[in-house]
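All remarks here apply to the structure that follows.
With one protein chain held back, the other chains of the complex are shown just where they sit.
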């Protein structure tokens, strides 16, 4: 029996101790009419050898591509040490660190993570992670509403990741919170300030500020933050953690800094993995800490005064406060944070800066090369971080298919989420791309454009 | 500086402490005329990202094949747990357990290994590994000569792995030990007993007895062992460890059992890896233990009587006895033995039996299928374990090339080592092969034979 | 020592990052970062050493027995980890075209089908990243259902008092009022209270079965009739699905919506607190509302169903499709065990729990529901011991750590005083259970002879008892280099 260690003798002895004649008898409290549990769609068990072969075949089927897709999930080099340590049994198979004395490894690591992440965002405090960037934004919106007390409206630019907006709507709708969207400026790809100013007289709990935004474009974060604060709204930053090594952190935006900064932690050492598991990070100002959802670790001492770590502020949480909890969140993404902490430790401030700077420089170089091709132009005239929108003169979906046939994934179509942006690709070239890769993309795109013209 | 943690300040402080002005000054005892160390063939350093990409590309270049090659190295399923545990830093990066108190993990594991391996071979004791099967056989020959005292000749059937014989000759030649070969019977593929009997009146330190032999054929081990013992020679077994789950172990051969049993440990959880690292195992009778080369672990107690483990019988070894040592061997294959011990623990006696039995059954089934093809016949009429020699009616090298083009590695050519065995393939189908795999081989061989006819 | 205390300014580890800064930098100056973030500057070796050593300070399934009630701490097969981490799976971008991910999507589709069968539901969405998010999805669908039927007066969710805290917290997050109903002496829901609670305001009932009290709710069919008759829907919290896997299907018990914690029942790793995954299954009537994406199999090709295919969907809950890598691990686990393995899980989990309950009872421990079968877990109450000796459930829990066992769940469910919720899971051997029983006996003896020593536990851990009051009072959440 895979994974079940009982011998026949064990079972007999155990049943004797219990005073039952069979294992089946142990289920005698389940009404007979409910016992209809025949499984017809679960195949017979495979040996590890058989499932290994199946999974290798499926992996081979999916193959490897030279990918220029970003749009919220980014290919970065992940040092080998990250996952060799993260998958050690003591991290991989341990439980939530409720028993602090038996969990100092995880607890100290999370405290270190909180320190790194808060500092990276320029904020006072951090929690120990949320599910992903999208749900972290939704939690930030709820948090802003709790803090603001009078408004139940959230102002969200359309330059925020479209799926993040969608997830946020799904989650906040239940609490009758209204999400109001602000259009983007078609020339700059930034929040349309004139459109934003139309809301100047209305009350909002928060303004969401993406940096870089979904188009890769850099927003005027100082002005936006001050705009929010001027009207007593909270400023909620949605940021890419890699970019924070290069870009002014949310805590320094405007006169007072953002109040909450959230984002997708995946770029910090988490593999793309078809979309997950990733992790959401959430940092905020000290005064908001009791409104923050999710687990938080504190440094303290043991009875003898020795430094130690423990879950703290648990009175916010559902397992203590139940219906009065700050959030229903329980499980977080602990193992992903383990990886991210090791990743940040291996890179250090300069290493992370270089990853960011090369991602930026590669995308700049790629855009410069591609712009020279006839039929390619930048969609927006704004500085960008490591993604850019490029408008093609021919049907972009066909172009992408041609690239794919050459082993190149050329980006995502913006039209799916922005109907006005026809034939526009969002492309990304992180530090993983070499000059030859950029040339290859340029060349296959040239061919595809010629073939599609 | 990759892997070097020194900051400039560190270096300055350290040089001050030393009283040197520069690092270069620390090399001032090296005569200037010797300092010609310019490196011209070592390329500039790569980042981990760059070397990763290079190695992935080289791995992709080598690809995956459906392989029916055995001939001393065998494809078996390796449970995922084996290498996930073996590559834990505490095993992977630890040193030889000379400091017993700081190495109880490795020491206990090796003691467990010795127990498992001795029992598998049916012998009294085991060492903690040697380099590989071939060199283990050479060490066994030296050991036999030391034990025998009067003869410096070793009798080796040609049914022993040809490379093992070659390695043995390279190693024992230095000590003026003569290796005498016994031909095989072309009908049975076994040691030619009549040829062996021609040596009946000569003195030998040992007779080497392979089981299964290089052709996969099962030898008459009882008779061979008794033949050796009858003339006061040692019986040295060379065995496949997987086969020991099914086959009578060397310790039970003949009236008294083999004296020494060695072999290649690779089938016990070690990946094929282009040939290494593998490990050689060596087991022997109790009375030979002081002649055994390599490290040996003993169970003992600490000062308070608590059970513990330590290297023992070190007085045999080079670091104590220097020129009077039993062997010059120092490093063994500790990490491989770690994997093998975990492998044997995961499989248990019944699991290893099934691996052996399915390998046997698959090869039997494959041979039955292939024999039905016109132009294919078994080279030998003898029972075999999980390999068999098949004679083709057409040039076998061309057939192998055709199979390879279909993604199938069809075996090795025996002609390279046995000039008489023209167009003869040695094929192996372990438990990793499914019925579909056997059918695929049969079909591509059918096509290849047709095309070559 | 914190990793920051190993840090030294300008120490560099070039091999993990590009060797130089690039020349091109088009970031406008006013948007550039000027400060250096507090990331450590340590060598690769010191990072490896620091986190390897930290890991050794954890208890884990790979090192200790974890009889942690309601958490289903079972063995996480190592093959599930390595096969889910094959390079092609890891490198696949979530927005890569579907035809470059047919291998991955095949696994996801098959997992959906398998989970439908196991739960007896009409459809499954894999998107939920944790149990609590599964609950959120379920209650959101219940709300969507009532709204679609113009049934807007339903403002209450009924929840038994033994429920996990996530249940009431979720109901509130979804804008509902929570009506708590009590448990009777035998551990079942008080049916009279339920009848009194249901009515036109009832949106639904959330139920865990077997409950967190470790017993099977025998009248679940009647509860279903009562709630449905009142126009409410039934939510199944799958936290304890492990106990009835292959024995009863929640769909057959009358539930309309269910989440299942893959990190419990399907043995994906707990990872020190996550990631989890909690696919949601629905009966026919809730099918239109299921969150996207869902995997479809059409003409031999796998594809994502999106909002366009499912116009009534409640929407998306994650940026992509939830914790894909966790789902892969669960898929591999189910395929390893197969249909026959599903039955065995619940059988041996139940056998282990009832055996442990019997043995502890023989030692003199008080079982909270002595007349019931244990499901895959059961409750010991230390109330009498505490009243007599002052030794609490928490003291005993800490003392177990000293003896090399993780503590059971303490002080949950809230309605049993000084309780220990014990769940051994099916992957533990009788020998391990016997060693645990022996340790419990030792502690009983220690309570009799040296209660103060037990109260001061732990003694043999790297740290003595942690001061969590101080942790909350003198908040220290990030390290300050200034001290």
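Think of it as A, B and C in the order they're written, each chain with its own count starting at 1.
The rule we apply is simple: a contact is a pair of C-beta atoms (placed from the backbone, for glycine too) under 8 Å apart; a residue touches a chain by one contact, two chains touch by 3 or more.
Because the structure is predicted, anything quoted here is derived from the model rather than measured.
J.: Among the chains you can see, which ones touch the chain that has been omitted?
T.: Checking the complete complex, the chain left out touches A, B, C.
J.: Of the residues listed, A:5, A:31, A:183 or A:375, which one is in contact with the missing chain?
T.: Answer from the full complex: A:5 touches the omitted chain.
J.: For the chain left out of this view, which of B:299, B:398 or B:440 touches it?
T.: Reading the full complex, the residue touching the unseen chain is B:299.
J.: Of the residues listed, B:41, B:150 or B:201, which one is in contact with the missing chain?
T.: Counting the whole complex, the residue in contact with the absent chain is B:41.
J.: In the complete complex, which positions of chain C touch the hidden chain?
T.: The list for chain C reads 6, 8, 11, 15, 43-46, 48-49, 52-53, 56, 61-64, 75, 77-79, 86-87, 336, 427-429, 431-432.
J.: Footprint of the hidden chain on chain A, which residues?
T.: Against the missing chain, chain A presents residues 1-10, 45, 47-49, 56, 79-81, 84, 89-90.
FYI, only the chains that are shown with their structure count from here on.
J.: Report the inter-chain centroid distance for chain A and chain B in whole angstrom, where each centroid is the mean of the CA atoms.
T.: 48
J.: In whole angstrom, what separates the CA-based centres of chain A and chain C?
T.: 20
J.: Chain B: which residues touch two or more other chains?
T.: In chain B, 47-49, 56, 79-80, 84 touch at least two other chains.
J.: Can you list the residues of chain C that touch 2 or more other chains?
T.: In chain C, the residues touching two or more other chains are 11-14, 16-18, 42, 44, 48, 52, 77, 79, 81, 83, 87.
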